[in-house]
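The complex appears here minus one protein chain, its other protein chains still in place.
As written, the chain order gives the labels A and B, with residue 1 at the start of each chain.
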Amino acid sequence: MTFSLDLFSNAIVSGILLGGFYCAIAVGITIVFGMLDIVNIAHPAFIMTGGFIAYFANTQFGIDPLAACAIAMIPAYYVGRLLYRFYNVAFEKRGEESLQGLAFFFGLLFIIEVALLLIFGVDYRFVEASYIGPTIEVGFISIPWRLLIPLVVGLGLVLVIMAFLSRTFIGKAILAVSQDPLALRLVGGSPVKVKEVAFGLSIATAILAGALLIIIQPIEPSFGRDFIGRVFCITVLGGMTSLPGTIVASMILGVSESLTSTFLGPSWSPAIAFGLLLITLAVRPVGIFGR
Amino acid sequence: MSNAPVLTSRGLTKRFGGFVALKEIDFALAGGERVGLIGPNGSGKSTFVNCLTGALQPEEGEVTFKGVDITRMAAWQRARLGLARSFQIPRPFRGLTVRENIEVPLAFVSGLSSQAELEAKADETLERVGLLAKSASSPKNLSQVELRKLELGRALAAQPEVLIADEAMAGLSDSEVDEILELLMQLNAKGIGIILIEHIMRAVMRFSQRVVVIVAGSKIADGDPQDVMQHPEVVRAYLGQ
Partner (left out) sequence: MTSPSITASGAKARASSLGFPLILLICVVGSAVLYFALSQLDSSYAFLAAYTVLQFVALATAWNILGGYAGYVNFGVAAFFATGVYTSVIVYKTVQWPLLVTIPIAAVAAGLLGLGMGYLTLRLRGVFFSIATLALAVVLNTIVVNWSFVGGSRGVYVMRPQEIILFSSYERYLFVVMLVLAIGSVLIARAIENSWLGRGLAALKDDEMAAECAGVPSLRMKLIATTISGALLGAAGAPFPFFVTYVDPPTAFSLSIAVNAIAMPLIGGTATWLGPVIGALLLGTFQQIATVTISSALNLLIVGVVLVVFITVAPNGIIGFVKDLREKRR
């Protein structure tokens, strides 16, 4: 494939659009893993669950995928809280989070994927909405609505969470625990409670990200695995605890994948996140925004 | 016992981000010397110990041990040279028995390989610290004072020339403090230089030939225990607490 300016600009633009979506998939992991040290590798499975919730609501009841998942975020939040409470009692309290706890999330990832497979099968599933299909043309650059909406929602989600963390009491508590787990205990707060809320929030964001995913492309259950590398790459590259870092890292990953996909072929793009992750871990483990 | 310094630091500086935890610490421990290291909580004592033993890398300055520059050496290499430490909060290998805990430094530092020899040496060490009766139990079943003894036993098994005891008596009763103190004195009598980091002033005063005070990352006093205690800055730092 020869290099051309409009191909290049289009790749950059769609990379940024993709990056906006990646903000949504990674923000939950930045909170839970980056800030609170809970290695929820099952996060992508919840993204897929969100995608299938959108699919089900859309095909059965004709509900808009985004609206469906926005509603589903509420029960998802409580499911997340329950899940963390279980994880805390079963592993954290026994000091077994590094081996058994990690294996627990791995098992969970696996169970959810196989369950989705048994329910929805291996076929590609997609949703219908008025904004899937049309494209805005600006000169030789084309901006598809199905990518623009995830960008807006993804960035919006991160901004809302940033506001939540800096403005609300519980948000400030999450930041406090991320900086020093003991600090909160000294003022009489419970880090476990704070982590529980943060985990619920994280699962809720995953569900919303699922809606964005199925708007962008048809999905099947095993897709989740491709996102493991991506979410952790973004969180590590972004400096673990930094939400602006998450946005920048998402954009870097989106643009790298888009360029690769344009000039090398889409089949190579799953490897990009891993490459970036490994380079970051080897060269600068604290990430771009890390101290 | 020679009086040449075994363990020294020069201009040792450690930063965490913008926070300066240690500021240009000069320190020397002579062979077989007993030094008390004191300072308020968060003053940088543990950071200093961590830089000496290799758990942390200082930004500036150097650490020498027996004349060798060990500033960039890994902790295990320092241990093999003869620099041992015990931890502030006991950190036994919980999956191993008490005796197996002792066998780790015996195998890795002293280089013993036959199982019989390891067990014999381990029992010898356990007897010295008074834990022989517990050799087959799990560290999970030990009391606080026994865990402290296990910490010291594990440090001893490495046959060190210098032992850094990081708050080896915190949380113990008066009689238990005496027990540990007695043990440390015995070790010192065998020629091991000891740095004692401690809050219990009675123990520090009884034990130390020399006291070093670190406050807010800087060394503010270093000398005879009685003199150091009269030092105005030390008085302020301690009474101000």
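Details
Keep in mind that, in the parts below, a residue touches a chain if its C-beta (ideal position, glycine included) is under 8 Å from a C-beta of that chain, and two chains touch if they have at least 3 such contacts.
All values derive from a computational prediction rather than experimental measurement.
When the missing chain is restored to the complex, the residue among A:Tyr22, A:Phe104, A:Phe199 or A:Phe289 that touches it is A:Phe104.
The chain omitted from view is touched by exactly one of B:Leu7, B:Ala21, B:Cys51 or B:Ala107, namely B:Ala107. The missing chain, though absent from the display, is touched by one residue of A:Arg85, A:Lys172 or A:Arg225; that residue is A:Arg225. Residues of subunit A that touch the chain left out of the display are 39, 41, 90, 94, 96, 98-100, 102-104, 106-108, 110-111, 113-115, 117-118, 222, 225-226, 228-229, 232-233, 236, 265, 267-268, 270-271, 273-275, 277-278, 281-282, 285.
One chain is missing from the display, and on subunit B it is touched by residues 53-55, 74-77, 79-80, 84-85, 87, 91-97, 100, 103-105, 107-109, 113, 115, 136-138, 154-155, 157-158.
Everything that follows uses one rule, which is that only the chains that are shown with their structure count from here on.
A separation of 46 Å divides the Cα centre of subunit A from that of subunit B.
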